[in-house]
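Encoded as structure tokens, here's the structure I'll be asking about.
Missing here: one protein chain of the complex. Every other protein chain is in place.
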Amino acid sequence: MHEKIKVGVLGATGAVGQKFVRLLENHPWFELTEVAASDRSAGKTYGEAARWLQSSPLPERTRHLTVKPCRPELDCRIAFSGLDASVAGEVESDFAAAGYAVFSNSRNHRLDDDVPLVIPELNADHLALIDRQKKNRGAGFIVTNANCSTMFLAMALGPLHQAFGVEKVFVATMQAISGAGYPGVASLDILGNVIPYISGEEEKIEIETRKILGALAGERVQLADFVISAQTNRVPVEDGHTECVSVKLRQPTSVEAIKERLRNFRGLPQELKLPSAPPQPILIMEENDRPQPKRDVERANGMAAIVGRIRPCPILDYRFVILGHNTIRGAAGASILNAELLVAQGKI
Amino acid sequence: MHEKIKVGVLGATGAVGQKFVRLLENHPWFELTEVAASDRSAGKTYGEAARWLQSSPLPERTRHLTVKPCRPELDCRIAFSGLDASVAGEVESDFAAAGYAVFSNSRNHRLDDDVPLVIPELNADHLALIDRQKKNRGAGFIVTNANCSTMFLAMALGPLHQAFGVEKVFVATMQAISGAGYPGVASLDILGNVIPYISGEEEKIEIETRKILGALAGERVQLADFVISAQTNRVPVEDGHTECVSVKLRQPTSVEAIKERLRNFRGLPQELKLPSAPPQPILIMEENDRPQPKRDVERANGMAAIVGRIRPCPILDYRFVILGHNTIRGAAGASILNAELLVAQGKI
Amino acid sequence: MHEKIKVGVLGATGAVGQKFVRLLENHPWFELTEVAASDRSAGKTYGEAARWLQSSPLPERTRHLTVKPCRPELDCRIAFSGLDASVAGEVESDFAAAGYAVFSNSRNHRLDDDVPLVIPELNADHLALIDRQKKNRGAGFIVTNANCSTMFLAMALGPLHQAFGVEKVFVATMQAISGAGYPGVASLDILGNVIPYISGEEEKIEIETRKILGALAGERVQLADFVISAQTNRVPVEDGHTECVSVKLRQPTSVEAIKERLRNFRGLPQELKLPSAPPQPILIMEENDRPQPKRDVERANGMAAIVGRIRPCPILDYRFVILGHNTIRGAAGASILNAELLVAQGKI
Partner (left out) sequence: MHEKIKVGVLGATGAVGQKFVRLLENHPWFELTEVAASDRSAGKTYGEAARWLQSSPLPERTRHLTVKPCRPELDCRIAFSGLDASVAGEVESDFAAAGYAVFSNSRNHRLDDDVPLVIPELNADHLALIDRQKKNRGAGFIVTNANCSTMFLAMALGPLHQAFGVEKVFVATMQAISGAGYPGVASLDILGNVIPYISGEEEKIEIETRKILGALAGERVQLADFVISAQTNRVPVEDGHTECVSVKLRQPTSVEAIKERLRNFRGLPQELKLPSAPPQPILIMEENDRPQPKRDVERANGMAAIVGRIRPCPILDYRFVILGHNTIRGAAGASILNAELLVAQGKI
């Protein structure tokens, strides 16, 4: 790749937008040339407009970029969207219509028939929907990634579904506060507390997972034929969603075979050595009290799903614990990996 | 009742022991006359030996009691045990053999064939095992209460099992640090973290619930005929275990019927107006983000199970969230309620 | 008192407003008849408009009150103000002009020459400013109470200033999140963190303390003749401001004499046995690691200042630690105590 591809971030001042900015710093293929946000921020420098919350310093070049409004007049080929759902739907459509390749972390278009919802290790074939989109929507297209808690469940279930067939899934989540953006969860609500409810989250897990693991059937995706029951909770953890899962499989297997399958699983991003791809998408931990968000969330640069405590379930077949970094692989990192795949495939 | 019954606390300096001391202050029927602990503490005053951690001040009378060793030579009729499992088994047996009525919060004897594991709203009839015990063990007896996370699951399932028949139960818990005693969980382990494992806890939930809801069959309890899959987690919450539950019932019912059943459920402690009995053993919350440990754990003085988010489950029949105060109804308060019942029945 | 005095709360749906509502429930002298808030809330019932965050349930009667706009057309004699500083100045002036007795927790009028800033144990004589106010402002008047961290510093310094003369004061605070209202501090900002800055807080401590402990001189208060250096920090604690203080006194004394002075200090509220008055305004703790917010903040119903670790200072004379409940004595409880005093004095 001789010249870097120009990319922009929509909603660049928000929590997900900032994560995009951080992950795009020094990206080997992409150059961040545009940051766009609400009209309130437009015209300021990014350094003025963004209340920078990342632990690494704000990249100097980005600090001096002028924030633009979220209109499809940006000087870039790819638009990464960290927009709030209240505005993402329309803005992303506008960018797609105007010819941009939009990689969105927002929920708005995930379930649209012509929009792929992609984890590139699992369902890169769904990207074929882009052709249909171009017919419908104009010169550009939208590719979405999963909700932050769906992501890790789908990553862990995918290889099992391929090998053994998933039939039923229980999942109870304990989700980090960073999943709610900034300012997000009030400290008075969560310090020393558990909130046993996250608006819309259970529905997302129950449906998005089935689209991701579904089969492409003509011009749409047929939802995978299993059922999920999700219960979601917010806990006082900064980064890292933990999920307790029980799963019923269609074919008999063993704890050891499941470990083998997950540990050895590789996908297109690994094959193509995409810059953001974790060498091993699913890490297995053997200690009985792991994974833990505080201690394990940074493994594989936050791009893997970490699975532990794989053991039999007295009702379904197996149960285990999943951990993933909700703002990296569960958000901005996922969009970037999707974009890398399309670049590697020559589609951008 | 003209004269108060003398009671002692075994393991009085520990976390559960302190909770016994606090709950027994000003008890209308019981007078705390003895505090017993390890040989290291014996001989000191309780004020010297105990690092008092309760939010209310150490009762003055108790402060000046001399700590005795845990030998069956105490001047009391009832012995409440907050002993560590490493010593509880033998000490409690010794006290029972010596004629004391032992009410234990320890796990050691819970599954003994001749020892009742009692939630008085649900299985007071199991107390009939006391007669068999007296034959085996001597003049006294042991009555146990459930593990702190089992307690609230069993309280919520009991009325449903009686009315509709429980068949399968999933439960994922988020348990408070006070459940691990003092010093218990290191702050470096749990601040901003989730630990997806509590030693022995899942096994306790899976078996104790079935004993409590089992039927007395001759001289032992037949385990209830359902199966539980438990996943347990420690979270940075001070008091209050939260549990996400899915349940399959043998008879069809409705969300409304379940709420009715739980809300209207009453047992012997309510009928007899025992001093520690909550007026309503199971509280129903209708707000979609409740119950929460920080905001709700003190309801009903910590003696009720609080149930919220009752709704259908796409795999089993219904799912809901349970909260309970792990060191009150989940520990010391449960033992005291058991003792009150036996006093009210004239068995002490 | 044969009939209760009708009172209203301005800003009733906010954090301080809710605390007023809770503390006024079952008040022996006051009856809450009016709840007023922003136009957005006006017209709704209080139960609909307020996101109730107190640990005790929302009083049933108040739940059904209709929220009024903050205009001086309320059916009450006293208006307690928990208004945000952005609107409090004008609204409180309007209420005073219209004849209401306004007791404000907002900063806006605290430093006005004709407005008393009162801690009734210390400077009840400043209430004489009310007469001047009535000349200036109309039929009613405004009485203010101190900022939440100033309150406990002033309470502890007051008796020392009277007895020994305060000359210099260092104070470093560690302040609870509830001091910032709701939603207030974002959990991403404070979980596992310290924020070494609270906007405007150091200035408030440095000046308000001197007004409270100043002398009434004709128609205004002469600031007390000492200097304070304050450093303020936000810490992940729910309720209770902790303050590390060093003080230089004008007259020599001893640790024991300071303890005596603070422990035995009483003021008008104690003499008059006002309903909200703590029996002892300043509690002394002798344990070397107390007071602690989590364990001690509820003492004396949150209405006392708690002082511990009194010991010599190698630079100034003495140093100690103060703790107080920032939303009770540090906010709503202080306003109510001020109102009780004026009622007891027949001025309302």
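Read from first to last, the chains carry the letters A, B and C; within each, the first residue is number 1.
Keep in mind that, in the parts below, contacts are C-beta pairs under 8 Å (C-beta built on N, C-alpha and C of every residue); 3 or more make two chains touch, one makes a residue touch a chain.
This is a predicted model, so every value here is computed, not measured.
Considering the complete complex, the chain that is not shown touches A, B, C. Here the missing chain is touched by one residue of C:D39, C:D113, C:D131 or C:D289, and it is C:D289.
Set against the missing chain, the residues C:N193, C:T253 or C:Q270 yield one that touches it, C:N193. When the omitted chain is restored, the residue from C:C244, C:L272 or C:I348 that touches it is C:C244. Summary of contacts with the chain left out: across C:P116, C:G179, C:G308 or C:G324, the touching residue is C:G308. Taking the whole complex into account, subunit B touches the unshown chain at residues 15, 53, 177-178, 182-192, 236, 238. Contact between subunit A and the unshown chain involves residues 53, 55, 191-192, 295, 298. Contact between subunit C and the absent chain runs through residues 168-170, 172, 174, 191-197, 206, 227-229, 231, 233, 235-238, 242, 244, 246, 288-295, 308-309, 313-316, 319, 321.
Please note the rule applied: only the chains that are shown with their structure count from here on.
Two copies of one sequence, subunit A and subunit B, touch each other mainly through matching residues, since over half of the numbers at the interface are common to both. Centroid to centroid, with C-alpha atoms defining each point, subunit A and subunit C lie 47 Å apart.
As a whole-number value, the distance joining the C-alpha centres of subunit B and subunit C reads 41 Å. Shared interface positions of subunit A, i.e. residues touching 2 or more other chains, are given as 191-192, 236, 238.
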